[in-house]
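Missing here is one protein chain; the remaining ones are kept as they sit in the complex.
Chain IDs A, B and C follow the sequence of writing; residue 1 opens each chain.
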Amino acid sequence: MTIFEISKEGRIGFQLPDNNIKDFEINLPEHLLRKSLPRLPQVSEVDVVRHYTNLSTKNYSVDVGFYPLGSCTMKYNPKVNEKVASFEEFSMIHPFQPHETVQGALKLMYDLKEMLCEITGMDDMTLIPSAGAHGELTGMLISRAYHLSRGDTKRTKVIVPDSAHGTNPASARMAGFDVIELKSGPDGRVDLNELEKVLDETVAVIMLTNPNTLGLFEKDILKIAQMAHEKGALLYYDGANLNAILGRTRPGDMGFDIVHLNLHKTFSTPHGMGGPGSGPVGVKKHLAKFLPIPEIVKTEDKYTLNYNKPESIGFIRSYFGNFSVMVRAYTYIKTMGKDGLKRVGEMAVLNANYLRVKVSKIMDIAYPGICMHEFVSTCEKLTKETGVKALDIAKRLLDYGIHAPTMYFPLIVHEDFMIEPTETESKDTLDKFAQILEKIFNEARENPELIKGAPYNTPVRRLDDVSASRKPVFKYNFEE
Amino acid sequence: MTIFEISKEGRIGFQLPDNNIKDFEINLPEHLLRKSLPRLPQVSEVDVVRHYTNLSTKNYSVDVGFYPLGSCTMKYNPKVNEKVASFEEFSMIHPFQPHETVQGALKLMYDLKEMLCEITGMDDMTLIPSAGAHGELTGMLISRAYHLSRGDTKRTKVIVPDSAHGTNPASARMAGFDVIELKSGPDGRVDLNELEKVLDETVAVIMLTNPNTLGLFEKDILKIAQMAHEKGALLYYDGANLNAILGRTRPGDMGFDIVHLNLHKTFSTPHGMGGPGSGPVGVKKHLAKFLPIPEIVKTEDKYTLNYNKPESIGFIRSYFGNFSVMVRAYTYIKTMGKDGLKRVGEMAVLNANYLRVKVSKIMDIAYPGICMHEFVSTCEKLTKETGVKALDIAKRLLDYGIHAPTMYFPLIVHEDFMIEPTETESKDTLDKFAQILEKIFNEARENPELIKGAPYNTPVRRLDDVSASRKPVFKYNFEE
Amino acid sequence: MHRYIPHTEEEIKEMLKEIGINSIEDLYMDVPKTIEEYNLENGKDEFSVLKEIKSLSKLNKVFEPEKVFAGAGIYFHYIPTVVETLSNNQNFVTAYTPYQAEVSQGTLQALFEYQTMMCELTGMDVANSSMYDGATALAEAMLMAVRINNKTKILAAGSINPEFLATSKTYCTPQNIEIETVKWTESGTIDLEDLKSKIDDNTSAVVVGYPNFFGIVEDLKQIKEILPDNVVYIVVSEPIALSILEAPGKFGADIVVGEGQSLGITPNYGGPGIGFFTTLAKHVRKMPGRIIGETKDVDGKKGYVMILQTREQHIRRAKATSNICSNHALMALKNAIYMSVIGPEGLRKVARMSYNATHYLAEKLVEKGYNLTFNGPFFNEFVFNAGENYYEKWKTMANEGILGPLPLEKAMPNFKNSALACCTEVNTKESIDELLKHF
Partner (left out) sequence: MHRYIPHTEEEIKEMLKEIGINSIEDLYMDVPKTIEEYNLENGKDEFSVLKEIKSLSKLNKVFEPEKVFAGAGIYFHYIPTVVETLSNNQNFVTAYTPYQAEVSQGTLQALFEYQTMMCELTGMDVANSSMYDGATALAEAMLMAVRINNKTKILAAGSINPEFLATSKTYCTPQNIEIETVKWTESGTIDLEDLKSKIDDNTSAVVVGYPNFFGIVEDLKQIKEILPDNVVYIVVSEPIALSILEAPGKFGADIVVGEGQSLGITPNYGGPGIGFFTTLAKHVRKMPGRIIGETKDVDGKKGYVMILQTREQHIRRAKATSNICSNHALMALKNAIYMSVIGPEGLRKVARMSYNATHYLAEKLVEKGYNLTFNGPFFNEFVFNAGENYYEKWKTMANEGILGPLPLEKAMPNFKNSALACCTEVNTKESIDELLKHF
């Protein structure tokens, strides 16, 4: 039932204190005065509590179980981070308070930036971008500003591997670039020959993630960096997969010029049903002047904000980014420290490889051999044999109380699962996942229709998203 | 799965800071040193989070739906009360701090006591008892002290109606009294003739609740009070049903000498799976000196605790009672005020009567006519007809996502439900309950086995509590 | 051993064996080891971390909400406790994008209801399930306008929030979209003559504030009347104001966007808030962001799914309407809970009280001889000349516990000694009178 159906004319859920001020007449032209109130729900407090409590039970979350969504790094979100973010000294401050009254916030952001620079091997960083894709756009705009600042106006292209996240080409396009899709080599990595073919003086940036979306480390990364730089292009690092290399190597050390991070992946801020995230962008020294406005400046005795950056790409959103997400990431880094972060990387990679070996006994691994923090497997054979698709297996996993891996991505593998266990899962959980997967494969061979009809044990059964888009219903129909 | 089965030797969920103090050798005889550690779980933080989050989803609570458990007053528990109780100024204070440093806590308790005296019409009150039954015991001990103080040693009996809560006789017994069960009249109320028969100079107390457990108001209450007092007995009020008379009349006005309250019923503090509650006990002036230790005293410039009460019944527990429950009740009373509390009483009674009429079309009402905050219905006819018992119907209600009413109580009605909707439920909810009840009765007539097999849609199906008590398993078996 | 990482040494050994390698080191054969360790501290227990950050947090000053007279896009409002309690439910907080709809009905239904509420407020057909903030919502609205009519000039009222405008410029420039600002009149509303004169064949959209950055309510009807048919009409609005202002949809707006922080979200030092984005059904395929739609499951039971995903980056890649992927869903939930609790009458009362408080403050300032900069109708913010050295006075007030009207000079250099005052329902007569003592 929707909250609108619970609503009852005249019921209230809220009471306001008196401010002891008389009613002023509203001096607006009649036609600007609202005639009928918006049809918001009219409910009591208990109605609201029950509605949202019951909705919450219809969600799968990291707090209820394994969530091996490849590329999304669904690790455990520590509760102490939530507590810190709720301090009123962080949540109840206005962005335009005098700097003297927000030294704690400014110092936190400054220190976080410094820590993230150390972790990425970059020289400077902005915390403003609100999400990974926002960071990518910021990075592309910085690249654009950089080339233009050198009078280099011919660089209109960005090279993106065909295995890249969809946000990469979209972000490049939003920054006004044309996108060249780079075909992956047979080993799932960048094909240097292919790269050489497309890499010329019109290329502004090469966007990579390393390890890539197949969970494979680009072994030739130093060579790629050299090639890019020789041609005058910048090398961009999509930080979605940073978890894998924590404590071992850094984008800056590999030759990347720009990097974005996803604080809601690597640094364990919760995903919030899709956001808010935070996508800081780090750069090498030569690009620092292009970072967006404002910048946090540390002077001898205090922290301030600098809005006067003539070569900056400018504002990319209001205020300073998603501050309370930063607070959580800061808490996480302080908690983990250099030793803990190293352990994160190691155990994330260990988990992925262990699960890869387990899964390889059930379905094919797209690119066998040691992987990093995730791997891609395919059920193409099963599909040919039984008609059961990756989608069906995904839905059947839901019946067993496990969230499905990322499906049908990257696009270069078919009927695939992209599986990222993260470091916070135990061996027991991975074993259980493999057991269930095997059970489902057996079910699929014995009774494919069973799997095609899944899920059965979920709050709703398989939903029709085709007609949902064909005849879209965007909002509740009050006339129902 | 139990938390013990998730446990893994060597796993940790917790880290402690260093206190910078060297290890002292433990100077205890060898035989007092623990040889093997208790087998507590060894789990990571995420294990703990998932375990308890998943357990929480196996509970029915007020926050998910209707909970018409008669006599328990399962009303909505406002969230702001929880927030207030979590203020560290309330949760992080030690009971033996200097009084100067806990003036807020003492004033809160003093004011709460005053407000509760006003609501009950009593002259003084203790907030110390931790639950209703604890309050009853306190009240019985006060009665005992009162009679003894007057040299009246022959009063060994307490009269309790046969419809009373089981705690009443048990509490009287714990205070050393013998219990006389008073048979209810045909109208479900105290039978004055019966009362007269047993009321003599050996009776120390008459314990009543008004409205009584059948939801009926004892119309003859003033007469009963007169009879009690004439014989030198005290009249005790079980506050479980106070919700019904809020804003209308007061136990003190009806002639009661002692009253206990259930802050977790009338005053909306949450029930916490069974507690902690709080059971303040109010008395008329002549009994004040017997109240337990300590008492909160207001002097001109501050609040203090007085432990020097020579005629007091003494300590009934440690410290001052369940302070954080009191904080919630205080917040509730401040929120509701005199107008809100009156509305609570009225709507609680309105809801009960509306539902009574609705239910009367489906099953018999034990004592027809206007009821107060709750009523008792019986399915005896259906049981005779189909073999389906009240228990079966209760279990079937669970399948429809509703908590069952109190069953098989009071003992003087058979195959009964005691239904208390409370004021926080809407007409829609009551209508829905009646609809479902009707549906179940229809199901029972058409297919009694279906109902006898219920529930089907719950985390577990009907549990065997007979053999659970016959061959009890008190704890997890580590050798399993 | 770490409390967030469950592996025991024993398990690590078993896992390495299963993988067929000897050590963790072997997992990294492809990866150059470029660092021994980060130049960071070692990890800490939670109590040490809490203590350290608590002490850091104390370097921030929290003003009593009733003594805050600063707005400019981020507002202090009463937030019922249940908003916090319910939106902190970890089944919402630790879920991700509802890729598996069957186990995400909580998320999906909540967002569908949020969309409905935003449509109600704005009078539009469709809302997406959120953008990052008001600034990026406006920037994306401009890009969308260009997708609708393939023209490349945007005329934006100069009275739009300066950070919104600056962000839009950052987004538009690389795509060769030009933003030209339109003057304002003495009343603080858009200069219709200037607007008329700037509209040409290449004009893709016109953007106005409702209310605008100065708190002034634009006359959406008058503006619409001078717009050519194919110009996209973009309104930047404030959701609380929309409970007393007629819905922009009634005046022919094509896109209504804005910052939704005022609907139950704490100020958070400016983020996260939420960008809301609504439009007409006919434009929906040009719209950025995630949209939730209603559908049915195989048993005919009602359910919700993400719809029209072919607009989005993960399918459409370089041809997507936007690159947005993560959005601000959790904030949309807070908005929805807030609107559920407060209801239509409550929202109007919030607006009415804000209006009254703001006009009381303005009236008193005028009585004291201060001049309001504009004479147009305003909602809960207004600009006035605060006198010489206002910036110093403002800092003095801050020391005394008042966050006074914001000095405008930094954001808008032409407004020397001007201040942008804001009141909401949290400001009382008493707190306003206390503020007035400083004037």
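Heads up, the rule we're going with is that a residue touches a chain if its C-beta (ideal position, glycine included) is under 8 Å from a C-beta of that chain, and two chains touch if they have at least 3 such contacts.
Since this is a predicted model, take the numbers as computed values, not measurements.
*Asks:* Can you pull out the displayed chains that the omitted chain is in contact with?
*Replies:* A, B, C
*Asks:* In the whole complex, not just what's shown, which of A:14, A:236, A:303 or A:441 touches the removed chain?
*Replies:* A:14
*Asks:* Of B:183, B:309, B:358 or B:432, which residue touches the hidden chain?
*Replies:* Among B:183, B:309, B:358 or B:432, only B:358 touches the chain that is not shown.
*Asks:* Write down which of B:197, B:317 or B:384 is the residue touching the left-out chain.
*Replies:* Counting the whole complex, the residue in contact with the absent chain is B:317.
*Asks:* Considering the whole complex rather than only what is displayed, give the residues of chain C touching the chain that is not shown.
*Replies:* 46-47, 78, 80-81, 85, 90, 426
*Asks:* Which residues does chain A use to touch the chain missing from this display?
*Replies:* These residues of chain A touch the chain that is not shown: 8-17, 43-47, 49, 53, 78-80, 82-83.
The rule is simple: only the chains that are shown with their structure count from here on.
*Asks:* What's the farthest chain from chain C if centres are computed as the mean of the Cα atoms?
*Replies:* The chain farthest from chain C, judged by C-alpha centres, is B.
*Asks:* Rounded to the nearest whole Å, what is the centre-to-centre distance of chain B and chain C, using the mean of the C-alpha atoms as each centre?
*Replies:* 46
*Asks:* Distance from the CA centroid of chain A to that of chain C, rounded to the nearest Å?
*Replies:* The answer is 19 Å.
*Asks:* Quick check on chain A: which residues sit in contact with 2+ other chains?
*Replies:* Within chain A, residues 11, 45, 47, 49, 53, 57, 62-64, 76, 78, 424-426 contact more than one other chain.
*Asks:* Which parts of chain C, given as residue numbers and ranges, touch two or more other chains?
*Replies:* Within chain C, the residues that touch at least two other chains are 2, 4-6, 11, 44, 46, 80, 82, 85, 90-91.
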